[in-house]
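Written below as structure tokens is the structure these notes are about.
The complex is shown incomplete by one protein chain, all other protein chains being positioned as in the whole.
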Amino acid sequence: MADQSNPSFSLSAWLRGNWPILLVLAALALVPTFAAATDNPFLIRLFTRAVIFSIVAVALNFVLGYGGLVSLMHSGLFGVGAYTVAILAFHDYEATKFLGLFAGTDNLAISMPLAFLCAMGVAALTGIISLRTSGTYFIMITLAFNQMLYYFFVALQQYGGEDGLQVLANLHFADFNITKRTTFYYVAVGVLTATIFVFARLVQSRFGIILRATSQNERRVVALGIPPLRYKLMAFAISGAVTGLAGALWASGQAFVSPSDLSWVRAGDYVVMAVLGGMGRVWGPVLGAILFVLLEAYLPSWTQFWQLPFGIVVVLIVVYLRGGLVDVLGLTRSKSASNTEGGHA
Amino acid sequence: MTPILSVNNLYKRFSGLVATNDLSLNVMPGETHALIGPNGAGKTTLIAQLQGELAPDSGTISFKGRDITQEPPHRRSQLGMARSFQITSIFPQFTALANVSLAVQAQQGHGFKFWRDAWRDPALNGPAMEALATIGLDHRAQIVAEDLSHGERRQLELAMALAMKPSLLLLDEPMAGMGRQDGQRMTRILSGLKKDYAILIVEHDMDAVFALADRVSVLVAGSMIATGEPQSIRTDAAVKAAYLGHRS
Amino acid sequence: MTLSLFIEQSLNGVQLGVQLFLMSAGLTLVFGIMNLINLAHGSLYMAGAFFAAMFIKITGNFLLAIALAIPCTAIMGILMELIVLRRFYARGHLDQVLVTFGLILIFNDLVRMVWGVVPVPMPVPALLSGSVEIMDGVLYPAFRLAILSVGLVVALGLYVVVVHTRTGMWIRAGASNRPMASALGVDVQLVFALVFAAGAALAGLAGMMAGPITAVQVGMGEPILILALVVTVIGGIGSIRGAFIAALMIGIVDTFGRVLLPHALGSMVIFMLMALILAWRPKGLFPVHG
Amino acid sequence: QAQQPIKIGFISTMSGPEGVLGRDLSDGFKLALKHANNTFGGRPVQVVYGDDQVKPDVGRQVVDKMLESDKVQIVTGINFSNVLLAVLKPVLDAGAFYISTNAGPSIVAGRQCHPRFFAAAFQNDQNYEGMGQYLREKGYKKIYLMAPNYPAGKDMLTGVKRYYKGDVAGEVYTTMGQLDYSAEIAQIRAAKPDAVLVFYPGGMGINFVKQYAQAGLKDQIPLYAGAAVVDQTILPALGDAALGMYTGALWSEYLDNAANKRFAADFEKEYNRIPSPYAALAYDTGRMMQAAIDSIGGKIEDKVAFQKAMENVKFESVRGNFKFNTNHFPIQDYYLTKIEKDEKGRLVAKLQQKIMSDLTDAYSGDCKMAAQ
Partner (left out) sequence: MLLDMRNIEAGYGHARVLFGLSLTIGEGEVVTLIGRNGMGKTTTVRTIMGMVRAERGEIHLAGERIEKLPSHSIARLGLGLVPEGRQIFPNLSVRENLLMAGIDRSWGAERWTFDRVIDFFPRLGERMSNSGTQLSGGEQQMLAIGRALMTNPRLLILDEATEGLAPVIREEIWARLKALKGSGLSILVIDKELEALCELADRHYVVEKGEIAWAGTTAELMANPAIHETYLGV
């Protein structure tokens, strides 16, 4: 996949420092086989959830771990993507027009890019305002925008309000039926792989470096002649767009969306996944998302008081693994190689 | 010859304190202009207004013949103005080399490149290494900036300003925190740069000031009380009393 | 809206604001001033209410119960600081968020184990159960007036301690540069532990005062935490004066927003206010330099 | 030869503030199993419990696991309509039955009714329809309605207005989970209605009723609630603030029938507390499943037979009078209760009178039940 015209990004060099992601992706690819072997098709659904959350966590980490922007509106952006697909499908199913203007569609080849763009638009618009703040103020202003999006969708009675909206249309991607469980799972894993690769390159590009520099010392960036706002805005929009895409996948996979997908608690969960997994690596959040989803799914079946062990696991990880789960693998960026993403040192 | 930088009737007040008081100043191309004055006289405040971080209350600043009073800081840097900070301002988690590369990148002005690996880009690292070498910090290129000693960080600060290849360097106490040896070397480096750059330097190290400056201006309580050749300033009684003391 | 209704609603707004401040006071201390984001602050709030409810059941006396419950929450705070949070002052905000998120889960389940899932009773003390006629035909619950006065006292006390005492300076100095404060002879560890205990006690007190008018149940701390964070941020992190004014502002805007605006807007009004204020002043109303 | 167990997935809210609902629902259901010696139709019953955390997507995932890992045949237990709506499609698509212990959203009663969906408890509007009737009979000219802003809240108030025909002085929707109601209460005082009727389940009910009483309004303007608000899940916490309040009910522990007496007594013995309507309706659901499965000799794999058995189920309901309508929603009676203290000094909802008999829901006409 490496870009031949540009020999200076070496995929093999990057992978030398990031090999565990290959194992993780390979393991993810084997899930359907394992599920079939153990006659437990639920595993595929569970991992579909983990993979979609991973995409969000990776996208969030781009602004969080590299841009220092703790966003609590990623669940809102996710919801924008999800509702875009669901509302278009709704109008297609009901054969009505959106705002009386244009017809809906059950073709994901149209609605997914739209979800991507809508989320990007919302991220960009809110970013113009929120990115003027920083630190905790940024956390809170994104929380505010998230709540506005949340109540916006709650207020849309036509689309089910608080009860949410079922996707009754048969979704398809152009001429392909991708909503079959295993196919859909591989699609999601494919999107995750592409997301990781794209962000891995982004963070090492000139653009990515400016973003990282801005998070360390914005004043100096300005003095160097770089206007930071537009870089942060671009990063936020990209992150939001990918999150919206994940939301679109979610709506197609679940065939159901509801405002609770936009709740700030879920936004907090994404942050937890990213930090838990490790923000020092582009793919670290994948580990966090998988662990999070597995704990959430299996702990409750062991004990009614499942939040207690969950909480203890989280606390222990933060206390003892400073770089998140990637720390277990000894892969926290060492100081002297901290700006190399492990590609070369 | 027209001045590269000209400041006219600049005013800046902080609640109850006039930090810049009807100040006018010219810097000629290729000139090294030193700005001295007691602590709290308003030197850093002036630099911040020139660079655009602070907005003046009134007055104008023009650079290369163009009124930049309203321009944002990044525009001024793009026009060729570079500043080094009195209180070290670097990117603590990047290596020394990466710090300087970023300055090179800013100067080249292609921030929206999303795909190329910038860490391996010789177009960035080459000039960056050069700037580090000029300052004498090349042997520490791969050290993360927060692990550098105070003096080394000061050197890095300067290397970043140089890497921007500016036409006007605003240096706020570049010698502060540098050891004697390094300070002297810095003086040599700066005098080597003199031909290519116009420099406005704020410095309390009088050896450096008198070795470098073509002209010296003295700022007291926000007002310019004297401007002139180094020699005439050194012997000015008012300046001695307000600033230099007896030893110098 | 008639004049007397307007006055009554304004009073409601102010009262809600002061109550919000009471909830935010501990957070302002620990997060605003000590710079530790403690999401489990809501858990301390919950613990305060549960302790007080328990002691009311045992002693039957509201004041006595509060006097017993405050030290209990303070001790809980100290233990939390000692065992876990102490290691996190020097860490980034994100690590703090994560660890205290874990603590929330732990505390919620512990409370569920001890007290069960059914909300527990917490009656208004008999002395304050009536209403006071504050003007012609306008009755106001006496307990709400009590909350109002406790909140004002706490606001004043906090202001004096933090802004005008040496301990206050030590807290702020320790928070901004811990090694330097230590090198000047301040036992930052001890000061912080005490401040944390005080923050916990204030959180608990807020929970106790809210108990008689709201449900004392598992998870009661989380919605409050969000409001308290909103207050702290609007006011400017670290500013007590800011937090107080922001709390009043939110109380009044929320009260009138709920009765005057269409519902879809009314539920968002606090968040719109916050977004507007931060868009206008990115560091809150009363930014603290630093 | 050992019989294959019948597998049931029981999912409701176990954690968080609403965990009390899941606890009562599952306790009631467990008591029904106990009374059935854990056998339905001669086969052992195996129940898998799950927690939806009031999040539709979590509920969805729990249900997927139950269907696909545990291979359950019946799903039940959900208390919130939005969670129910999120899981319904996968349950029914998988060929399993859904038998609701609690939520009964209107859409499933009407357009989207389904052969394998049964609402054993109620259609949401039913909780309030009787109250509308009562308020009308009582002769109130002007009432004030309040509910949280979500579809169930709207359903409830729709239910009231279907039977109450007088003036509505105010119809106020508040935010879910709202804590402070002083502003709304001041508005009520100013509007001077004859009566106030609210739908505030869970913690919101505690907040509202306490604050209403503290504002001194309780003695001036009577406060009513429909079924599923002021009950044993919050009464202990409410305390005297609730005394004297009238509330609607589809069931009361004071209903005089043998099944109910046995249930109320055994529940108190087993769990050491008075049962709530949640527990009672979940118990009823369990008993109903048992009766239906018994009648087909445990052959639940024959889905058509099981559906017919459910439609015509005969069992002794704790509600006394119970049968299914054509849309698989109940036809049942509606009662009025009053909050008083019992002989042990505990707050209870004492039965006052029957308000309506054979109450059906308003949506059955929209239901075109497809053949299976």
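In order of appearance the chains are A, B, C and D, and numbering begins at 1 in each one.
Definition applied: a residue touches a chain if its C-beta (ideal position, glycine included) is under 8 Å from a C-beta of that chain, and two chains touch if they have at least 3 such contacts.
What you see is a predicted model; the values in this text were computed from it and never measured.
Partner chains of the missing chain, restricted to those shown and counted over the full complex, are B, C.
The chain that is not drawn here is touched, among residues B:R66, B:R180 or B:K195, by B:R180. Within the set B:A55, B:I87 or B:A133, the residue that contacts the chain not displayed is B:I87.
When the full complex is taken into account, the listed residue touching the unshown chain is B:G40, out of B:G40, B:P72, B:G109 or B:G192. Across the interface with the omitted chain, subunit C contributes residues 166, 169-170, 172-173, 175-177, 179-189, 238, 288-290.
One chain is missing from the display, and on subunit B it is touched by residues 14, 36-45, 86-88, 147-152, 155, 173, 176-184, 204, 206, 242-248.
The rule is simple: only the chains that are shown with their structure count from here on.
One inter-chain figure worth recording: subunit C and subunit D are separated by 36 Å, centre to centre, where each centre is the mean of the chain's CA atoms. Between the Cα centres of subunit A and subunit C there is a gap of 33 Å.
The set of subunit D residues touching two or more other chains comprises 15, 149.
The multi-chain contact residues of subunit C, meaning those touching 2 or more other chains, are 108-109, 112, 267. Chain pairs that touch one another, listed by label: A-B, A-C, A-D, C-D.
Listing the residues of subunit A that touch subunit C in their complex gives 64, 70, 129-130, 132-137, 140-141, 143-145, 147-148, 151-152, 154-155, 264, 268, 271-272, 275-276, 279, 305-308, 310-315, 318-319, 322. By the touch rule above, subunit D contacts subunit C in their complex via residues 15-17, 19-20, 23, 149, 173-175, 177, 179-180, 182-184, 186-187, 189-190, 202-204, 206-207, 210-211, 214-216, 233-234, 236-240.
The touching residues of subunit B, when paired with subunit A in their complex, are 51, 53, 72-78, 82-83, 85, 89-95, 98, 101-103, 105-107, 109-121, 124, 142-144, 147, 160, 164.
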